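In this view, the complex is presented without one of its protein chains, the others remaining in place.
Moving on to chain A:
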Amino acid sequence: MLQVKNLKVAYGGIHAVKGIDLEIKQGELVALIGANGAGKTTTLKTLVGMVKPAEGDILFNGQSITRMPAHEHVNHGLVMVPEGRGIFSRLTVEENLLMGAYVRNDKAAIKQDLERVYELFPRLKERMKQLAGTLSGGEQQMVAIGRALLSRPKLLLLDEPSMGLAPIIVQKIFEIIRMIAAEGVTMLLVEQNAKLALQTANRGYVMESGSITLSDTAENLLANTKIQEAYLGE
């Protein structure tokens, strides 16, 4: 579904991503783990066109999307939940969710999807008329994920969904992530919480200062002593 070849990204002379290769197959849940500043977020931003790569190619379903403007990615089903959630704090919860359906015109289906998101997150239904900025961090993350679902993603990129959330909320969010994966949405999950990410994913990539240093099944990565020492705190 997604192929990344020799991707290089530079910010004003600093090489944030130094020629990585990634592949994600239909239906997979892939984790991208690594320390702070390893280049994970930059990689995601490049995949959705928010950052232009210096070199390399990104293929989505066989088609090059390397130079595609950011706002066209969602049309192809490439959707990102940004780091820090990126909710529109002065829009209501419902308006935030509807922004996810911005490029869609199938009103009846949008309404159905909206109801589904409310079923998934009953808390959001209670607060649909509230300004999103007044919600707790966990609820905001629910808005961000619900909004992404309204875009009907084929490939969903999640950037640090656990960031800044209480453990019990993190559990809830990851439950939802597994549920979405079970429905057949392909996902790339970027997480600093490597253990949780690898427990959830099928496969994983390990990123270190701009390069992919390891790629294996999630099971093998969890069993890898080096990974355990470096990222799993064992």
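Just so it is clear, a contact is a pair of C-beta atoms (placed from the backbone, for glycine too) under 8 Å apart; a residue touches a chain by one contact, two chains touch by 3 or more; residues count from 1.
The rule we apply is simple: contacts and distances are computed from a predicted model.
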Looking at what's absent rather than what's present, what does UniProt name the missing chain, "Cellobiose ABC transporter membrane protein", "Branched-chain amino acid transport system permease protein", "Peptidoglycan-associated lipoprotein" or "Sarcosine oxidase subunit delta"?
"Branched-chain amino acid transport system permease protein"
Any idea which of A:75, A:112 or A:134 touches the chain not displayed?
A:75
For the chain left out of this view, which of A:10, A:35, A:54 or A:91 touches it?
A:91
From the list A:46, A:151 or A:186, pick the residue that touches the absent chain.
A:151
What residues on chain A make contact with the chain left out of this view?
48-50, 69-75, 79-80, 82, 86-91, 95, 98-100, 102-103, 147, 151
